[in-house]
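And now, chain A:
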Amino acid sequence: MTKELIKGNIAFAEAAIRAGLQAYFGYPITPQTEALEWMSGRMPELGRAFVQAESELGAINMVYGSACTGARTMTSSSSPGISLMQEGLSYIATSEVPVVVVNVMRGGPGLGNIAPAQSDYNQAVHGGGHGDYSPIVLAPANIQELIDITYESFDLAEKYRCIVMIAIDGSMGQMMEPAELPPFREIKKEHPAWAIVGAKGRKPNLICSLNIDEVEHEKVNLRLLARWNQIRKNEVRFKEYYLDDADFAVVGFGTAGRIALSAVRAAREKGIKVGLFRPVTLAPFPEKQIEALAARMKGLLVVEMNTGQMLDDVMRFGKDLSPVRFYGRPGGVIPLPEEILREIEALATETIPADIHPRDLWFDRLTAELGLTYEAA
Partner candidate 1 sequence: MPAKGKIVVNDFYCKACGLCVSVCPTQVIQLAPERLNVRGYHPAEQFQDGCIACATCAMVCPDAAITVYRLTPVAEQEA
Partner candidate 2 sequence: MTELQYKETVVFERPTALTPTQTTYCPGCTHGVAHRLIAEVIDEMGIRDDTIGVAPVGCAVFAYRFFDVDFVEAAHGRAPAMATGIKRSLPDRFVFTYQGDGDLVSIGMAEITHAAARGENITVIFINNANYGMTGGQMAPTTLPGQKTTSSPTGRDVELAGYPIQMAELIASIQGTSYVVRRSLHDARNIRQAKKAIRTAFEVQKRGLGFAMVELLSTCPTNWHLTPPDAMNWLKENMLPVYPLGDYKIHDAVKSAGI
């Protein structure tokens, strides 16, 4: 196979098709729409199911129905659409049907804008819908990784009978990069034993998120948690760059991690011993790795395209072991490598006050720099 120049939105759509996707349901929303458009041509051409739904609510419930038959099913959307899907996602999680969802995040909250952002981190890693459940959340940082992760995501979803969310942002959806697409996999012929396919030769199957008996539903909750613990044990993924001899580490995922990597390289040229830790699974979060990292480093810099959502997780596992600094640009603004480089330099030279939250320090720095004043808390 040779590499070709391919756009993020098309890349994950085609990777899913090659992974044996049997049904896609979606609704147009920028910056994700090319994926839906790609599916609208490719899926019918291959004799597979495609519906442009009436809304994201419709789409996710079509996904739910299709996944109940055991068919490999996915949807993709962007932040406001993912919010609308939360009802269905909660039902899907409870019903334990495998589903893949791609969120091409954009500037929020509200209608926000169509610029890239990472502000759905909390919604994604905490499930987003009502009730106790945790999806697997994967955050690739380049097109090849996006392809590989999408290709594998169906196996993961089926292995754990859970939701796999792939969280990228608008810039990755729109970006073109040389990448290699994987080979076509055979469409599954067999239906899993739990699937809803007609009760031939057996008692009826039921897929349901309702348990009027709370003691029974408690068991469902505990079963979901048991599975989640398996996932936490087996599926943590991350990437490390220049960390072997590093004194300082930047922590960033997806596009923020990718931009941070350029800043790390620039800092290295200036003689700063800094590396990058890039979580690939946002859920399960690389807790132990962050802990070990913090124990080894003189300081951590968390970089995100939001107001510090992953920061809270890094703080949870690292703050007692290492000073933490934060830099973020929310609302659709992409941080420049120069901005991050400046932050790395400050991390290496300034003392971080232990008694002030890194978010508060960052807020004061950023608002001063932007010339904005807000009422004091």
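Note that contacts are C-beta pairs under 8 Å (C-beta built on N, C-alpha and C of every residue); 3 or more make two chains touch, one makes a residue touch a chain; residues count from 1.
In picking the candidates, the idea was that all candidates are chains of the complex that A comes from, given by their letters.
This is a predicted model, so every value here is computed, not measured.
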Numbered candidate touching chain A, per complex, among 1 or 2: 2
Interfacial residue positions of chain A with respect to candidate 2 in the complex: 22-23, 25, 49, 51, 53-55, 57-59, 61-69, 71, 73, 87-88, 91, 95, 196-201, 204-210
